[in-house]
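Read the structure below first, then the notes.
What you see is the complex with one protein chain gone and the rest in place.
Chain naming follows the written order as A and B, and within any one chain the residues start at number 1.
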Amino acid sequence: MAEPEEQRRVRVLRAYRAVLASRARSQASHRASFRMDLVGAVLVGLIEFTEIWVLYSATDQIGGFTLAQIMLVFGLSDLAFSLADLVAGHCDNLPVYVRAGTLDVFFLRPQPLLAQLMTSDLSLRRIGRCLVGATSLTVGLVLNDIDWSVGTVGLLLLALVCGFVIFTAQFVTAAGLQFFLINGSEMTNAFVYGGRYAATQPAVVWPRALLVVFGVIFPVAFAAYLPVSTLLDMPGPLGLPTWLGWCAPVAALWAVTVAGLCWRWGLRHYRGAGG
Amino acid sequence: MRQLPSPSRNPYWRFLVAGFRGQSAYPLATLAGLVANATFGLLKGGIMGAAVESSGGELAGYSAATMAAFVWLGQGMLGSVNFWGGSDLQTRIKSGDVAVDFLRPVSVQAANVLTDVGKGLFALLPRGLPSVVIGVLVSSMALPPDAAAYGLGLLSLLIGITVSHATVYAVATSGFWLVETRGISVLYMAVSGFFAGLFTPIYLFPDWLLTLALLTPFPSMMQFPIDVISGQVTGAGAAQHLGVQLVWLAVVLAVGHLTTRAGRRRLEVQGG
């Protein structure tokens, strides 16, 4: 007997909400350690900002960006990454899920596996990181001379959403690849955390090889650097047009496609069909 | 005349070797670490190189070549020092297994620190050397000017690795008194790399921050060895670096020794 689609969706949402609410409750119940993690996350974020501050204070500008300008790039990318980390950061623990048999259990439940993996945890302590990014972004917006309009606001929102999607996709890509790299999962750190680091920098300073890696394959340049360049009306790298920042949705779509393929490929390998 | 025991009968030597050998079991993990390490190195090299360039080719005493050396030597050391703050001791205190360690007729501190130093030294082969080779290939990084610099540099490196693990050990002994030490690890993780010169040379810091950094053992773990190996400091300067490193080594070892003794007494009183 077919269940109405609407009703089915409500039930599934209820299931996810139940899991996530329980995760949140269980984290909040270990209050002392939760607070410590929260403070720790803020601290790590602050230190990372301090590095940028030290570097850009020691010199006038790097790659055409002043401290005030780079605060926009840092803030936007760090906020997007932290939000993605909140939602999908546990995905790159896939080998742990495999070893503990949690993944096999996911197969026994009537929800899509990726949805189960993503909703299996929610690290609220990572909220701390969002604060640092949001603050840097806000200060950057105040310090810079920005020509406010519907377009600027739209560009910022678009960049934030696309950045979030791009980084989430990196986590899923990492999870898919880790089916093959159970002992070598650190390899995916290169583009997940390396990507985060890269996204806080002006792409013009990257070595050529990395322009392809982080501009195209794992398109984190579209998470903050390119939209901010558009926002500040600065020319893109390699003589690329200023409006390139508006292409963030294309990059996000590409990242999602790559993530979907990697995840399916990894899953096929796990089930023994592809390998 | 008393015969010297062969090194293989010396437990501390065995700890060092065990740590060294334990790391060789996962070649894929090593390769993975190298890929991540090299990616970060390229990114760091890019931004630091651009910073030097925009300052007219000289920034806080660094040229393009010495800055590249700073970046790649730092990447090479990353697998050998501990900037994340967790350790075996921490887990063993938490699980209570440390009580068993105290029953052995060897120093718990020496056993832990030596095993970790062994691991750190091993990491120099698959992670340290390749990082430096990549650095030489992709950049014009400065290399030690003469044999003396190599010798002093390696010595400074060895002390640096030891300071790092001895400090992490001392920090972990706080677990004898605290129920939850994760917060301490997080704090350590946030601060240690920053003050050690993992991201930017500490000489880029404003004066007050530099002074603060020099009051901690962290520069002895990475910044000073890099200075000595890359020839950024030579002669008396290098000797001074080594002297400071040795002082910090003595300090953190002494602290670790005292906290271990006190922690042991506390375990005995509370019945483990």
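Simple rule for what comes next: a residue touches a chain if its C-beta (ideal position, glycine included) is under 8 Å from a C-beta of that chain, and two chains touch if they have at least 3 such contacts.
Rule of thumb we're sticking to: contacts and distances are computed from a predicted model.
Missing from the rendering is one chain, named in UniProt as "ABC-2 type transport system ATP-binding protein" (options: "Gas vesicle protein A", "YCII-related domain-containing protein", "ABC-2 type transport system ATP-binding protein" or "3-methyl-2-oxobutanoate dehydrogenase subunit VorB").
Considering the complete complex, the chain that is not shown touches A.
By the touch criterion stated above, the residues of chain A touching the omitted chain are 3, 8, 11-12, 14-15, 17-19, 22, 26, 100-102, 104-105, 107-112, 268, 271-273, 275.
As a convention for this text, only the chains that are shown with their structure count from here on.
Remark: chain A and chain B have CA centroids separated by 30 Å (rounded to whole angstrom).
Interface residues of chain B, counted against chain A in their complex, comprise 26, 28-29, 31-33, 35-36, 38-40, 42-43, 45-51, 54-55, 59-60, 138, 180, 182-183, 186-187, 189-191, 194, 199-200, 204-206, 209. Within the complex formed with chain B, the residues of chain A that make contact are 32-33, 36-37, 39-41, 43-44, 46-47, 50-51, 54-55, 57-63, 181, 183-187, 189-191, 193-194, 197-198, 201-202, 204-207, 209-210, 213.
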